[in-house]
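Every protein chain but one is kept in place in this view of the complex.
Now for chain A:
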Amino acid sequence: MNLLSVSNLNVSFRLKHQDLAALIDISFTLNRGERIAIVGESGAGKSVLGFSIVNLIGKPGHIESGSIKLENKELTTMNLRQLQEVRGKRIAMIFQDPMMTLNPVITIGDQLVETIRSHTKISYKDARNIAIEKLHHVQISSAEKRFYQYPHELSGGMRQRVIIASVLLLNPDIIIADEPTTALDVTIQAEILQLLLTICRDNGVALVLISHDLGVVSKVAERTLVMYAGRVVEEGPTLEIINDPQHPYTQGLLNALPQMTLPGQRLNQIKGNMPSLAERPTGCAFHPRCPYATPRCKQEQPGFIHSGESSVACFMVEDMLSEFADQSDQEVNE
């Protein structure tokens, strides 16, 4: 049984005159201990998806339809009280900016202890011991001293470690990490990623990594979902997606990386920009930027088809696959 299963999730933002659909028909599953990544550019809906899973979408956003199931409990219909049992304890979240997540006027120790004591009934002293143990766990040196310090006394990498420690306090089953290393330097980023990876592996925690950096994703995740304009356009094993991308958007995204062209050559750019929610094109949302677009792409939304181990929503791939199938049928007949 899947640990988390999201099916046909639709999230929209209700404005005065119109409903803007931020997520359309998102479905995916997450097994125990599995690490998946959600990739896409700004405005693709990655973060909205991350927030929706723990029902943290603030007004005017709301979950229109679909279901999010944690084992067999439905999260979308829970009341606040039930949700608080899930948030932190079962599903924990790491945000992009560690300075925004930590309260600047409360010591790190008190923030950690508060987290533990709001979920379990134990003494301050016991909670303190757990907190210090977790700080050691994320390789913070002189954890006893750090316990009494304020967030501004720590560097960015150190703060992100504290956040990871705070997430580990209640031994969650799933960690959702929304761009956890974007605000950090390369050397620190490598350390934090390594830390996240070992923690997830050692404790069997499932990870949902939200990122725009395909390099980061390839280091951490087993499976990847590529999002474009509120929809998942491709899903499959990370290696498969990186080595053999099927959807034109995924191909464009990978080809745009500077590593993909020889130094000094012009980079392969995707023309145009991601459409805003209000101006979503009809049919496949990628068609105005797609080099292979046909009249059909402008009218219909492609469904998911399986291609190898991954699934893709694209008419071109669909046509190619059916051509292949026809050819092999003919060969069999002959």
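The definition used in the following text is that a contact is a pair of C-beta atoms (placed from the backbone, for glycine too) under 8 Å apart; a residue touches a chain by one contact, two chains touch by 3 or more; residues count from 1.
FYI, contacts and distances are computed from a predicted model.
A.B. asks: Determine which name in "NADH-quinone oxidoreductase subunit K", "Ring-1,2-phenylacetyl-CoA epoxidase subunit PaaC", "Tryptophan synthase beta chain" or "ATP-binding cassette domain-containing protein" the UniProt entry assigns to the undisplayed chain of the complex.
C.D. replies: The record names the chain that does not appear here as "ATP-binding cassette domain-containing protein".
A.B. asks: Based on the whole complex, identify which of A:Leu15, A:Met100 or A:Leu257 touches the chain you can't see.
C.D. replies: Checking the options A:Leu15, A:Met100 or A:Leu257, the one contacting the hidden chain is A:Leu257.
A.B. asks: Based on the whole complex, identify which of A:Ile26, A:Ile116 or A:Leu193 touches the chain you can't see.
C.D. replies: Here the residue in touch with the unshown chain is A:Leu193.
A.B. asks: Where the complex has a chain not shown, which of A:Leu15, A:Met100 or A:Leu267 is the residue touching it?
C.D. replies: The missing chain is touched by A:Leu267.
A.B. asks: Per the definition of touch given earlier, which of A:Glu144, A:Asp185 or A:Glu300 contacts the omitted chain?
C.D. replies: The single option touching the absent chain is A:Asp185.
A.B. asks: Could I get the residues of chain A that touch the absent chain, sorted low to high?
C.D. replies: Those residues of chain A that touch the unshown chain are 41-42, 155-158, 185-191, 193-194, 212-216, 218-219, 239, 242, 252-254, 256-259, 261, 263-264, 266-270, 273-274.
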